[in-house]
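Structure first, commentary second.
Every protein chain of the complex appears in place save one, which is left out.
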Amino acid sequence: GTFMPECYKPGLGDTGTIKHAKKEGPYRVALVNGHTGIPWREQMIKSVKVWAAAPENAKNITELKVVSTGSDVAAQIAAIDNFIQAGYDAIAFIAVNPTAFDAVIKRAKQAGTVLVSFDNPVDNPSVLRITPEWIEFEGIIKAQSVVNQMKEPKGKILEIRGIQGNSTDRDRHLGVQKVLAKYPDIEVVEVVGNWDTGTVQKVTADAIAVHGFFDAIICQHGCRGVTNAIKATGHPPVPVGGDAENGFVKALAMNDIPGISVSTSPGQGPVAVRAAIALLQGGEFPALVNVPTPYVETKDMKPNVNYFPDEPDTLETVTGYAVCGADMVFTPAQLNAQSADNN
Amino acid sequence: MTAFLDIHLRRNNRALLAWLVLGGLLVYFLYIHPRGASIGVLSAWANQGTALAFLAVGQTIVVLSRGVDLSIGPIMALTNCLASHLVNGGPLELAFGIAVVVLAGAVCGAINGIVVVFGKIQPIIATLATGAIYSGFALIVRPIPGGSIDEMLSELTTGDLAGILPSSIVMLLVLVCLFWLPVSKASLGRSIVAVGSSEQAAYMSGLKVDRAKIAAYTLSGIFASFSGLFIGFQTLSGDPSIGLPYTLNSIAAVVIGGTALTGGAGSILGSIAGALILRTIGSLIFFTGLPPLAQPLFEGTVLLVAVAFGATRLLRINNRLEVFR
Amino acid sequence: MTEGNSFLALTDVTKTYGGVNALKSVCFEAKRGSIHAILGENGAGKSTLMKVLAGVTQPDSGAIRLQGDNVTFTNPADAAAKGIVCIFQELSIIPDLSVAENICLTQPPKTAFGLIDRKAQDRLATAVLKRMGCGEDIDTRSRCADLPLSKRQIVEIAKAIVRKPDVLILDEATSALTASDVGPVMELLRRMRDGGACILFISHRMHEIEALADTCSVFRNGEHVSTFASGAKTHDEIVQLMIGKPISQVYPDKPAEVPVAPPYLDIHDLRWGDQLKGVSLSLRPGEIVGLGGLDGQGQQEVLLAIAGVLRGTSGTMRVNGRPAVHRGPKGGKGSDMRIALIPEDRKTQGLFLSLSVRDNLTVSMLDRLSRYAVVDRLGEKALVDRMIDLLKIKADNADVAVGTLSGGNQQKVVLAKWLATDPKLLLLMDPTRGIDVGTKQEIYRLLRRLAGDGLAILFHSTDYDELIGLCDRALIMYDGRVASTLSGPSLNEHNILSSALNLSHDNSGRGTAAPSAALAEGLA
Partner (left out) sequence: MRAVSFVTSFDGPTKAIALAMLLLLAVGGAYYHQFLSPMYLVQQLQNGAFLGIVAAGAMMVILLGHIDLSVPWTITASATLATALVGTNPEALVSERGLVAGLGAGLLIGLVNGLGVAYLRIPSMIWTLVTNNIILGVCVFYSGFYALRSQPSPVMSALGAGRLFGIPCAILVWFAVSAVIVFLLRRSRTGRYIYAVGTHEPAAYLSGIDTRKVIVFAFVVAGLCSAVAGMLLTGYAGQSYQRMGDPYLLPGIAAVVLGGSSLFGGRGSYSGTVAGVLLITLISSMLSIMQAPEAAKQICYGVVIILMVGLYSRATPAN
C-alpha cells in the first residue's frame, strides 16, 4: 500500500504510483522555495524547521538546507541543479512555474535525486506532486458552501480572482465556474484582486459601488479586503468565501458574516519533506497527492482554534494537517519560537 | 576583445573590476560548493546567469544611447511565449521558429525606438508603456505557462562543450560577437554612443540621431529575444510572466558592470560580468550556512556592497565639478 | 547686388520666436572664395541666420538658394549633404568620444568590410590637426570631455574642415581660442578660401575680423544693415553700424592709483596636484587684477580653488584678513567672505537654460530673499527688475526661459545673478567671451564702477587686449605659477606675450620668433 494513505490521498486524474530505490538514512534534504516576502511561505519554512527539529524526525536528517530563490525561474532551476550536483538525497520545492522544470527533473532522475514538488506543483507525472485539488478547493468546497449559505441560489455573485497568467488562478477559477454552472439564476461578476488585500478591497468596493449589491462573494486570497469593503460600504453581510488568513477568519467570525474559510496550510511544507524522506526509505506514493483541504464555515468558527485574536492578521490559521498525524500540526507559539539561527 | 566591447568606458578598470569581483565570487562559490569545481556545477552556474546576461547586453546598448529599456523583461516573456509555440519540430521548423522569435524581439525593440523618437516620449515611460503592451500580448500568446520547446536544442545550449566550457556562455559570447561587435565597430555603433554622450551635439553634427536610437532599441529587443529563447531552452516552455524579475536586474547588471546610466560610455563585457555577479550572489546562499529567513537580507547586503563600490570614484575626484559627471 | 555670382543667397528670411523677431526679411548673399564676416550686437540674429543656413532652424518664410537652386533643410544632415557645415556657438563635440573619433564623426574612413578603420582615422585626424598648427598639442586618442575648452574648440574646427565644406560657418568658433591658436586657424581659413570655399565668420573680436575678412555684413535687431568690403569702413564706423550709435572709448579710464587698503584676498603658496605649483597673490578692494597666459597654465584652477571647488589644495588663503576655509560656492557666498564665481561656461555652469530669467537671477540669493524659507515674491520681483535694469538685459520679460536669450544676454544674466548677492570678491572666468563690443563696454564700465565701490575683482581672460585695457595689474601664469606681474606701462602686449611664453620680458626676447609671430598675428 502507499505511505500514510489517509494523508497522501491519490489526486484527481492520478497516474499510478511513485517509488524510489531504497537508500540508507540519515539523509541530506533540501527545500527550495520560490517567492520571498510572502507570509505563507515564511510560515511554511518555519513549519518545516519545527517538524525537522523534532527528535524522531531529526534522526533521519543529517542536513536540511532551505533556500528561497525569488521569482526568477532560472535561479530556482540552478538551485535544484546545485543540490543535485552536491549529492543531496532529496529536494522538495515549490515551483515558480509549473512547466519550467522538465529538463532539471530529467537531470535529477539521472543523478538519482528524489524530487517532491508541492503547493504549486509541476506538470510532470514523473515526480511526486503534493497539492491541494484546486478545482475541488475553490469549487466543490468554497463556491458550493457559499451558494449553500445564500438565501436562495440566485442573484449576483462577485468572484475575485488572483494574478492573471498563473495556472493556480486558472484552476481555481475553473472550480468556481464548474459549481456555479449548475445554477442558471446566478450571474457572476469577475474582478481581479491579484491576491493582494488592498487591491481586493478596492475592486470589491468599486464593484459594490457600481453593482449596488451582491448576493455572495467568492475570493481567492487577500480576502480580508472583502470584509473590509463590506464594512466600509455598508453592504449587508452576505456569504463570503475566502482564505484562511487570521485577519479574514477573524472578520467573518467576529462580525457574523456568513461564509467559509478554505485553505491550503503552510503545513504542506513538512508534509512534502516527510514524503521525500519516506520515498528515500522505500515508501510508495500516488504520483499525484491531493492533501486534504481544511475549511471552516462561520457558524463553526472558534477562537484560538480557527482564528487567533492575539496573533497577527497574516498568520495562516490552519497551521498544519491533522489527518497527516499529530506531528503535522503546529501551534503559533511553536512557529514563533522557531528561531532562524541554524541553516 | 575587451577593447572592442568597451565602448569608450571612461575608466576601463570598472569593467575589469567587475570581472575581478566575479572571479572572486565564483571561486568562493566553487569553494563552498560540496561538489567543488566541475563542469556540471559550472554549467548550472552559467545557465542561471545567461538569460540575464543577454538582457544586460541589450540594456547596455540602450543605456549607451542614454535611454533605458523597461520593456526588456516583457519582450523576453513575449518571445519566450512565442518560442513555446514555434521552436519545435524538424530543423527547418526550428530555424523558422527561431527566426520568427528573434524578428518579434526586433520588432518590439524597433517599436520602442519609434515611440521614443517620434512620440518624443522619455525612454523610461515609453518603455514602461510598451512593456505593459508586450506583457498583454504575452498573455494572449500564452494565457498560462505551458507549451514546449525542442529538447535537443535545450541540451545543446544548456549543457557543456566537450566537458570543458558551459555552452550557454559560449553561445552568449558568440551571439554578442555576431550581433553587436560589427555594429560597435561601424558608424552605427559610433552614432549610438554619440547620441548617448550628447544628443544635441550629435544632431548638430549631422548624425542620424533618430536612426541611431531606433537601432539601439532594436538591438535591445533582439538580445531580449535571445534571452526569451534561452529561458525557453532552460524551461522547455513559455511563461507570460517570466520576465518580471528581470527588467530591473538588467539595469543593476549594467551599473555593476561599470556602465554609467548617463550614456555615452560603457562596456558590454562589463555588463555580462555584472549579470553573472548578480546571479552568483544568489547562488552563494545555496551552500552558506545562512538561516533561510536571513537569505534575502544577505543577498541585499552583498548587492549593496557591490553597488557601493561605485562610490570609490569619489575618492579620486579632486575637482568637485567632476562629481556631477 | 548682383544675383549672378553669388553662391549662396537668402531672400526675405524671417524668423520669430514668440514675440521676438530674430530675423526680419533678411536678404543676404555670399560668394565662393571669400571670407565673409558677420557682425552685430548680441541678439542681432547672427546665430539664428546661421542656424537657418545649417538646417537647425526652419525659417517662418523666405528662401535659401545655393548655386541658384532653391533648397530647404529640415536638419543639419540635409545641409551638410549640400556642403554646408557649421561650427555652432554651442559646441557640437561629443564629449565621450576621442579627438579622432570626433574629427571623423560623420564620415569615418572605412575598411573593406565597411567597419571603421581606426588607424586611418587617427592618421586623418593627426593630419588635420597638424594643418591647424596643433599636431603635438592634442593627442588624437584623448577623450574630448577631458580637454580644456580651447582645445575642444580646435577639435570642433577640425571636425568641420575635414568635411571639406563648400560653405563653412564659424559662429564665434574662435571665441575661446588663445592667441597662439588663432593664427594657424586663420591661416587655414585663408587657404580654404583660396581653394574656393565660402566662409562665413562670426566673431566679436574686431581684430580677427580685420585680419581675416574680405567682406563684412552687419546685422542689427534682426535686420541686415549693411555689407561692405573689408577695410572700407573704420573700426568706429562699424561699431556705429552695429549698435546704431557711436561708441567712443571701449575701456573705462583706470584710476590713477588704487586706494591703499589691506588686501581682501591674500593667497600664499597655493598648490593643487600638478596644476598649481605655488601661486601667491593678493588683491585689494577696488582693484581689478587680470589673470592671463597661455591656455591651461592654471588660471582657471586658481579661480576654482579660491571659490572652494577644488579638493586637496594646500597653501594659505586669507579673505578679509581672516584665514579662509570653505567648501564650495555656497560657503564662499556666505556673509564672511562674499565670494562670487562667474564660471567659464555659461550654458553648463552658469545657467539653468530651461528656467526663467527670474529664476536664474535669484537662485543664488534666495536665502536672503526669503523669510522662514518662504520666498518673498515682492522682494524677488524688485530685485529682478533692478538687475535687468542694471545690466540692460534684453528679454521679452522675466518669465521667458533664459535659454532663449542671445549669448550675450545670457552672460549678463550670469553676471547679474552673482552681482545680486552683493559680493566683495568677484572671480570672473573669461566673462566677455562671445560678447559684442557694446556689451563689453557696458560690462567693463560696470566692473570699474563696482571696483570703485570697493569690490575686489580677479579677472581671467583669454583676450590680452582686455587685460591691458581694463586691469590695474595682470598676473601672467605659466605652468602653474605666476610668471610675472605686470602693471602700469609694463602692462603691454609684448610683456604679456613674453611672460606667457615664460621668456623674460626685460630683454627683447625676440629670439623665439616662431611662436611670437603666431601670437602676434592673433593679437594683431
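Letters A, B and C name the chains as they come in the text, with residue numbers starting at 1 for each one.
Methods note: a contact is a pair of C-beta atoms (placed from the backbone, for glycine too) under 8 Å apart; a residue touches a chain by one contact, two chains touch by 3 or more.
Keep in mind the model is a prediction, meaning the values are calculated, not measured.
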Displayed chains contacted by the hidden chain, counting the whole assembly: A, B, C
Options C:G55, C:G222 or C:P329, residue touching the unrepresented chain: C:P329
Touch criterion as defined above, residue of B:G23, B:G36, B:G89 or B:G136 at the omitted chain: B:G136
Given A:G34, A:P121, A:G175 or A:G247, the one touching the chain that is not displayed: A:G247
Identified contact with the non-displayed chain, of C:G33, C:P109, C:G315 or C:G403: C:G403
Touch with the omitted chain, as defined above, among C:G133, C:P184 or C:P343: C:P343
Contacts of subunit B with the absent chain, listed as residue ranges: 68, 115, 119-122, 124-126, 128-133, 135-137, 139-140, 143, 200, 248, 251-252, 255, 260-261, 291, 293-301, 303-304, 307-308, 310-311, 313-314, 320-321, 323-324
Residue ranges of subunit C at the interface with the undisplayed chain: 309, 328-330, 332-333, 341, 343, 348-356, 359, 362-364, 366-367, 369-370, 373-375, 399, 403, 417, 421
Hidden partner interface residues of subunit A, rising order: 36-39, 42, 46, 164-165, 189-192, 194, 196-199, 201-203, 205-207, 209-212, 224-225, 228, 232, 247, 251, 311-314, 332, 336, 338-340
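Everything below uses one rule, namely that only the chains that are shown with their structure count from here on.
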Topology of the chain contact graph, where touching chains are joined (line, ring, star, complete, other): line
Inter-chain centre distance, subunit A versus subunit C - centres from mean C-alpha coordinates, in Å: 72
Between subunit B and subunit A, distance of the C-alpha-averaged centres to the nearest whole Å: 34
Euclidean distance of C-alpha centroids - subunit B vs subunit C, Å: 44
Sequence positions of subunit B contacting 2 or more other chains: none
Subunit C: positions in contact with at least two other chains: none
Touching residues (chain side subunit C, partner subunit B) in the complex: 56, 75-77, 79-80, 85-86, 88, 90-98, 101, 105-106, 108, 113-116, 143, 145, 159, 272-273, 304, 309-312, 328, 349
In the complex, subunit B residues that touch subunit A: 33-35, 38, 40-41, 44-45, 47-52, 138-139, 143-147, 151, 154-155, 158, 231, 234-242, 244-246, 249, 279, 282-283, 285-287, 289-296
Sites on subunit A touched by subunit B in the complex: 33, 36-37, 42, 45, 49, 65-75, 77-79, 81-83, 85-87, 97-103, 123, 163-167, 170, 340-343
